[in-house]
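The other protein chains are all here in position, but one chain of the complex has been omitted.
This part shows chain A:
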Amino acid sequence: MEKTKVKSNKRKSIHEPKMNNPNIEKNDDKPDLLSTSLASNGSLVSSYNEYDLDTSDEEDLRNTIGNVPLKWYDDYEHIGYDLDGEKISKPANSKRNDELDEFLEKMENPDYWRTVRDSQTGGKIILSDEDIEIIKRLTSSKFANKNVEEFDTSTFFTHDEMKMPLSGRPEHKRSFIPSNWERLRVGKYVHAIKMGWIKPAIKKPEDSEEKFYDIWADENDADKRKHLHHLPAPKCPLPDHYESYNPPPEYLFDDEEKEKWEKQEPEDRRINFIPKKYPSLRLVPGYGNFIKEKFERCLDMYLAPRQRKMRVQVDPQDLLPKLPKPRDLQPFPNTLAITFKGHKSTITSISVHQSGQWILSSSNDKTVKCWEVSTGRCIYTWTFETKCVNCAWIPVQNLCLFSVVFENIVMIVNPKCGDKVISSNTDAKVAEYFVQFEQSNQSKSVDGNESDDESSEKKNTDTRKPPCTWKFFHEKKNDPNYKQGFRIQLIHQKNLKNVSWHPKGDYFATVLDDKNSNSSVIMHQLSKQKSVRPFAKMNGIVQQVVFHPFKPILFVATQRYVKVYDLVKQILVKKLLTNVQWVSSLDVHPAGDNLIIGSYDNRLSWFDLDLSTKPYKTLKHHKKAIRSVAYHKKYPLFASCSDDGTAIVSHGMVYDDLMQNALIVPLKILRGHEITKNIGVTCCKFHPTQPWLFTCGADKTIRLYSN
């Protein structure tokens, strides 16, 4: 295609109105010169150089519609009117193409890139090479005309000195007098410097290498102000074998340990990494938590409160109390000598005869057995209607009697063992009691017959029933009970817990198994066949009562307290605070000034009655509830037995010197009883003369531990 100047149709039309201009005349022939032809693309191509006619009306508007957006004329074929009132038609190529045409144009027309739209006529103009060059020059900020010398000063500035000034203006006065403004400004600065407001810039001493010097040169003037309670941070623990890159195999975690480690909270872990083994040093990777660990250490250094902890460097042996060795405190029961077997159920209690020759045992299999200690032979068995709760020998040697408790009955039995004389004497005595009893009953009934009114009045005053009824079995009636040895039967109103005999053998006290009754303790006197309730009121459940060995004093163990009553004065002497939850048993030292209690919460407390109402010593040596405690009559021994299947024998020496406290030394843990149904050893009793201990348990055996 010809590379000629394209003249828009519109441009021509502009020229047309200019015809009337006076200088158009000059270029009159111009249109003639134009050999306009329609280019193939429809745009007009002119062959003459536009820049040759350098007219100022180039600036003029080429249309007559004014400076309005061309799109307003989109719908018309013309753009304004000429002077003659003819429509000025739009250039042929001013029609807007749709996208597709545009695209095709773009593809097909090689001059597409240099085609622009005339903003005044809307026609297309193909820029000529000159145009493009001008554009290029302009964009690189040069003169549009390439012939113009930009920096040509040769004609303007010459080396010749001019005689005359360029302008004939005389110099201003200002240029001859000093500036007032400057003077003021300088004055201000001077003032500021004088006042010290402005200081010369301080030259910073350069950071030299000699930053460090011997700071500790004179150690003498060590800062003594440093306060005394400075707590240096504890050092990091040193690494052990676990941390080695190649630890011994036993230090590596197995699966179980690894799982445990992973499950643990990071704070609970003993070591904060999993030990690993690498066959060689080059395979050791960087430790991922290193920065974290060091950071945590930093946090600890300034955030963690410090405290001086005194590390106790104690040998545990020093903490053990200095006690005599058990083997120096012999004799005491330490070996199992005899096992008495025969009962078919749990043995509830045992009792050793004063002579030490016989023992009695009561059991849940409704029997009471009498055993000969030396042979281990059961010499007699009595069978009762219900489970036997308790059995106890009368604590005097000249009578051969014992008491058995079952349900609400206390049975006094003559076992007829041992010395025949004593046995018969006992029978005689019981017969005597019977006679007395008959007489008193008769007199009572006579009294009742004689004065019914009085008796009724009496009954009114004494509204309470007699605590129990006495019943004697008599020889003459050929009673089978008598043949069995049963002598007296005391029927109570409620079930019984246990019986305890006064050391002289005349009195005995029974404890009713009754939580509500105020009078659960009943005192009986054999010689007068009488029963009384000694206490009008009693707080707490009574566990056991024990008579003082030689004084008229009664110890009553309730659930939490041990109350000491004077029987003569009938007053409460002392109330011992046990500090346990539930007292199970009680025993009084043969000297009468000390007592021990066992409790269901595993504690054994020793009370010194002269010392205080609080325990002198509390031992928690059993693992389970203590069932029974006992003192030895002669030796300084006491024992406790518990549901953990053991009985513990301890040395409990009481000194005559009031200033010296009792010495308590555990001597031996006696094992042997099996635990059945969570019950271990139920009762323990000492031999009256020998350092032997009898225990009975839920495993249906009685065991004798000898020294």
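Rule of thumb we're sticking to: a residue touches a chain if its C-beta (ideal position, glycine included) is under 8 Å from a C-beta of that chain, and two chains touch if they have at least 3 such contacts; residues count from 1.
Keep this in mind: contacts and distances are computed from a predicted model.
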Chain not present in the shown complex, as UniProt names it (candidates "Ras-related protein Rab-10", "Pescadillo homolog", "TBC1 domain family member 13" or "Exoribonuclease phosphorolytic domain-containing protein"): "Pescadillo homolog"
Selected from A:W72, A:W113, A:F143 or A:F273 as touching the chain missing from the view: A:F273
Contact residue for the chain not shown (choose from A:M107, A:V148 or A:V312): A:V312
Hidden partner chain, touching residue among A:K71, A:K325, A:K537 or A:K677: A:K325
Chain A, residues in touch with the chain not shown (by the definition above): 201-202, 204, 209, 211-216, 219, 222-224, 226-227, 229, 231-233, 235-236, 238-241, 243-251, 254, 273, 275-276, 278-282, 284-288, 290-295, 297-299, 301-307, 312, 314, 316, 319-321, 323, 325-326, 330-331, 334-339, 341, 355-357, 373-376, 619-621, 664-669, 689-691, 706-707
